[in-house]
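The structure follows.
All protein chains but one are shown at their positions in the complex.
Letters are used for the chains, namely A, B and C, taken in the order the chains are written, and counting of residues starts over at 1 for each.
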Amino acid sequence: MTDYIWKKASSQAVDERVMRFLAGDDVVLDRELLVYDIQASQAHARGLARIGVLTSEQANKMVESMNRLRAAFEAGDFLLDGRFEDGHSAIEAWLTDELGEIGGRIHAGRSRNDQVAVALRLYMKERLRTLASQCGVIAEVCLVRAEAEADHVIPGHTHLQQAMPSSLGLWWAGHAEAFVDNAALAWRIRDWLDASPLGTASGFGVNFPLDRDGVAEELGFPRLVVNPQYAQNSRGKTELRALDALAAATGDLRRLSWDLSLFASQEFGYLEVPAAFCTGSSIMPNKLNPDTVELLRSLHATIVGARGELEAVLSLPSGYQRDLQDTKPPLIRAFSRGLAGLALVPALLDGVQWNRQRLRKAVSPGMHATDLANEQVQQGRSFREAYRAAAAQLDSLAERRPEDSLEARVSPGGARNLLLDRLKARLQGLGKDRR
Amino acid sequence: MTDYIWKKASSQAVDERVMRFLAGDDVVLDRELLVYDIQASQAHARGLARIGVLTSEQANKMVESMNRLRAAFEAGDFLLDGRFEDGHSAIEAWLTDELGEIGGRIHAGRSRNDQVAVALRLYMKERLRTLASQCGVIAEVCLVRAEAEADHVIPGHTHLQQAMPSSLGLWWAGHAEAFVDNAALAWRIRDWLDASPLGTASGFGVNFPLDRDGVAEELGFPRLVVNPQYAQNSRGKTELRALDALAAATGDLRRLSWDLSLFASQEFGYLEVPAAFCTGSSIMPNKLNPDTVELLRSLHATIVGARGELEAVLSLPSGYQRDLQDTKPPLIRAFSRGLAGLALVPALLDGVQWNRQRLRKAVSPGMHATDLANEQVQQGRSFREAYRAAAAQLDSLAERRPEDSLEARVSPGGARNLLLDRLKARLQGLGKDRR
Amino acid sequence: MTDYIWKKASSQAVDERVMRFLAGDDVVLDRELLVYDIQASQAHARGLARIGVLTSEQANKMVESMNRLRAAFEAGDFLLDGRFEDGHSAIEAWLTDELGEIGGRIHAGRSRNDQVAVALRLYMKERLRTLASQCGVIAEVCLVRAEAEADHVIPGHTHLQQAMPSSLGLWWAGHAEAFVDNAALAWRIRDWLDASPLGTASGFGVNFPLDRDGVAEELGFPRLVVNPQYAQNSRGKTELRALDALAAATGDLRRLSWDLSLFASQEFGYLEVPAAFCTGSSIMPNKLNPDTVELLRSLHATIVGARGELEAVLSLPSGYQRDLQDTKPPLIRAFSRGLAGLALVPALLDGVQWNRQRLRKAVSPGMHATDLANEQVQQGRSFREAYRAAAAQLDSLAERRPEDSLEARVSPGGARNLLLDRLKARLQGLGKDRR
Partner (left out) sequence: MTDYIWKKASSQAVDERVMRFLAGDDVVLDRELLVYDIQASQAHARGLARIGVLTSEQANKMVESMNRLRAAFEAGDFLLDGRFEDGHSAIEAWLTDELGEIGGRIHAGRSRNDQVAVALRLYMKERLRTLASQCGVIAEVCLVRAEAEADHVIPGHTHLQQAMPSSLGLWWAGHAEAFVDNAALAWRIRDWLDASPLGTASGFGVNFPLDRDGVAEELGFPRLVVNPQYAQNSRGKTELRALDALAAATGDLRRLSWDLSLFASQEFGYLEVPAAFCTGSSIMPNKLNPDTVELLRSLHATIVGARGELEAVLSLPSGYQRDLQDTKPPLIRAFSRGLAGLALVPALLDGVQWNRQRLRKAVSPGMHATDLANEQVQQGRSFREAYRAAAAQLDSLAERRPEDSLEARVSPGGARNLLLDRLKARLQGLGKDRR
């Protein structure tokens, strides 16, 4: 495969360093894309048969050959490595090896440009579905714990200052709703980009009446990226939106990790991170550090960086430019690391142990002042007046029990009215309206 | 209004510079939010009346007083400026001025935290609807011109190198589809964030049975942000998603502006930017520069910067932190400048004049090579073989007419099969399934 | 001034909205640049006189007229507002008003392009000097407190977990060194960009033998930006480096603010933020929140956003493009807000009050384990062996006093050997080798 089929005589002298720079990690990244490239190539072959560019027999042979390639790749018998320029070349090389001249026909009516575009769309659809599913599982763990620990008192904070009594139920439900929202967003973005660019070739269409609709349907796309120029111009843009959905989840994970990290400090002492998620220190024998929590906090930075990298590629005029090859590494890096991190969260959350006594003791009398003000409002005072009155009576609050405060917190979503059923119903709705 | 109602004795000495730093441009930014804040405050007042915290009469007085405030503000008779800490204080001050003690009751059962959250959601919903609408108009202009100029030849480029004959129709339709996608995304994000945080107070709920559902319905929200903690934790996150939708549009505008900028150079000489969008040089008497096109290209940078600013605020634990005040400036700056720029695009595109002769003459014989290869494929050769054969026969292409090439480009989306109806139908569908 | 001097007949119809979009906030931003523009224009006039393009008398009249403009501007008698396209036009308009035809001669041998470039360089030099000075003052406050509180015990953290006994001296000295480094960086960047672009006109030079060296010297630049193309191509690049220096300082301020924010929580309870830097809550009568600390933490986000905005403008070919106008707003916004924030830090740090008893009590016995291991190392054990041994003897540490631990921390930079003199000397050195 060192004889690249479209290499020109004039570029024979291409220096080794240039080739390495041009290739980058492309072939390694394409390991993540190969199965989607095969899937699309098979649909393309069948489509070519439907319009008579291939015979049915030729198409079938190709499809079967690619089935064998997929099996070999998944079994580890076929290694996608530096022998190939990229995954696209590897498929064609395999077909030519197995089928001879027929193999070369797979590229009729398409270009690497739409080939990579369709593989990336299939990849993103799959990863966004996984993302939605992972967010759903995280939300479920939070909902289970919210229900189980609905009544346990914790000090609620704003400005990192103790504010009002709150409950573990409210804390868990808050994180649950975040991940319900994230799952909803992942589905929305997935549906938005669910369109097939295959059959747009290098950005100008071809002089065959390709059956683009049929091919798209076979691949599970409900519609086409209609325009060939937009099939190229949407590269990077689509990837950015997929990363937006991922970033919503890792951003909320950062917030959750901040809570865990603070609460696990000796000064807060509110919880213990499960030991399986901790490691020791190389110099301090007394330490057991919540390293996983910290790396889940910094995980978002990987996505932020990937977004920024993609974004910075895209200041370009219309049509394919080689710059667009550089959209692959950040996309794949972000989803690989991002989903690996999110996958750890359910077990982590499941294992968190609260120091309930400490949580309850941390609630100080002053935290009842807002309740006091609100009670006076219910007795007819204006809030501003009640506020000032309460500020003057902070001493009177020493006898109040935080449990009573929670008991009265009846506004929808509040500690006594968490509306967990609504969150559950919304989450289930997301799953239900699709396969 | 210099006597901030929640200022403590202990902070009396607050130094002027600190106050200025704390305030930032908040009160100026709140000019964009005031009408939403009023709208939400009116719904809140009615909601308080429904649960008996206010009498109907009190609520009505408040609603009417706020109607007057809104009218005065829109007429320019009420100026939101440095006399007020922010828009929220201004409303309360107005109410207290007009209604006396009753005015102070408006803050019962809410906090500035959920007040700003709901105003921001209403603001984003409105701006995203405007964005969707602007994208739709841009798409329409492109579709009209695509239809009118469907057959005109242009050289198609990849790698900024001449590649294959293409058409003005394909070029316009490509930009049209981009903005159809952008309108679709704006609607999706708008719907995703269409939930009411009002009634969550400072992040813990309150000890009133607030009618959150009724208030939400009155404000046009189909659902609640259920959880009070998430109402705070979603600040910034929601704004980022709104900016994502805006960035999709300005990013495509950047690509379109690149095309216009290149095509307007003397070297390309493909088009003329309407003079109304150009200015002269301060030193070179011969110049007429397409400045508007360049600033529409750099417009995206404003959104990128705003996203980055917002993103960098959000590494925080749960609950309201004052850092979140800094999410307002980038959001409002981005939408103000972004929508102002997008609003210029329809007239600009409408006025673009193509140099058709030059476009046609720019198509060189070599650009027909792909057609030649594809024709041989249809006669039974493998694409790879046909490719090599065509590369050897570039000289034979001198007689070919680009119009014939376009005529044969029948693949769906190609020059002879632009499928403009599908794009139109999709665009109209976006408008139709909502008010 | 609505008759822009380089407006062409063909653009007479320029639509109001286009003009507004083109202008942006340019004229408001130019308020920050006007004095530098005047200063450079005066040097330019004198330079023109030296090569005979102006007479000495003409140049003197111009210089004096601009002195009056500067005085009027600084007194508030001359307002730079929407009557002018930008500050450059305003100067020329003033000169023409005062001097008639002579005023129009100021633009000989220059363009708005090098005019804005030189004004921006002067602006950045001044702001970087202020930055260096502010960082120096912050470092000094830290050094004073480090010396005064050198011996006070605090629990040292890694991973937000208690690690080893440490001292207030070490904490303060750590922040001091950060700001010494930041001052050093600000000077380095200032010197790096200390070169005059004036006299490069629109990027191609002019057909006068301008005395660029003389003009540069008069303006305090030790060297030229030699090449006219680079004078344009370095726009944005130079600004980014100035923001890098600012970001180093605000980034460290974020870290410092995080410490203060955590330490001020009830759970840590290590310090109190001075009341002048706090505000109350709109709903919770018991709260006093360290809002200033939080906004100093999020201040860095403003710089990050500005950097990203500038960065996103710069994907351009050589020469001036109008896109570059969009480098001004982020630069000026970042320095205005950034320096305003940094200016509050000395008083804030000066006012921080430690709860020394609580700090000392927070040191738990296990924090002495590293000392124990290190002692065994000094008695000949391998560190790894000693580490395991210490981990097994955590119980034995209950009797240890943290003061003894600090007393033994003799490694250079450690609690007993803070080397404050080195930090002071480095800071003074920065100041000394320049005016």
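Note that contacts are C-beta pairs under 8 Å (C-beta built on N, C-alpha and C of every residue); 3 or more make two chains touch, one makes a residue touch a chain.
None of these values were measured; they are calculated from a predicted model.
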**Hidden partner chain, touching residue among A:Val144, A:Leu295 or A:Leu419** = A:Leu295
**Request:** Based on the whole complex, identify which of C:Ser166, C:Thr279, C:Thr292 or C:Thr327 touches the chain you can't see.
**Result:** C:Ser166
**Message:** One chain is left out of this view; which of C:Ala71, C:Ala148, C:Val226 or C:Ala398 touches it in the full complex?
**Reply:** C:Val226
**Message:** Touch as defined at the start, partner being the missing chain; which of B:Ser65, B:Asn113, B:Ser261 or B:Thr327 qualifies?
**Reply:** B:Ser261
**Message:** Which parts of chain C face the unshown chain closely enough to count as touching?
**Reply:** 5-6, 8, 53, 92, 101-109, 113, 156-160, 163-166, 170-171, 173-178, 181, 184-185, 188-189, 191-192, 199-210, 212-213, 223-234, 237, 240-241, 244, 247-248, 251-252, 254-256, 258-259, 262, 297, 300, 304, 308, 311, 314-322, 370-371, 374-375, 377-378, 382-385, 387, 391, 405, 408-415, 417-419, 422-423, 426
**Message:** Even though one chain is hidden, which residues of chain B still touch it in the full complex?
**Reply:** 155, 157-164, 261-262, 264-269, 281, 283-291, 294, 308, 311-312, 315, 362, 364, 366-367, 369-370, 372-373, 387-388, 390-391, 394
**Asked** Residues on chain A that touch the omitted chain in the whole complex?
**Response** 4-8, 10-11, 13-15, 17-18, 20-22, 24, 88, 107, 110-113, 201-202, 275-284, 288-289, 291-292, 294-295, 297-302, 304-313, 321-323, 325-326, 329-330, 337, 340-341, 343-344, 347
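Throughout what follows, only the chains that are shown with their structure count from here on.
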**Asked** Taking each chain's centre as the mean of its Cα atoms, which chain lies farthest from chain A?
**Response** C
**Prompt:** At what distance in angstrom does the C-alpha mean of chain B lie from that of chain A?
**Reply:** 23
**Complete:** chain C touches at least 2 other chains through residues 281, 283-284, 288-289, 291, 294, 308, 311-312
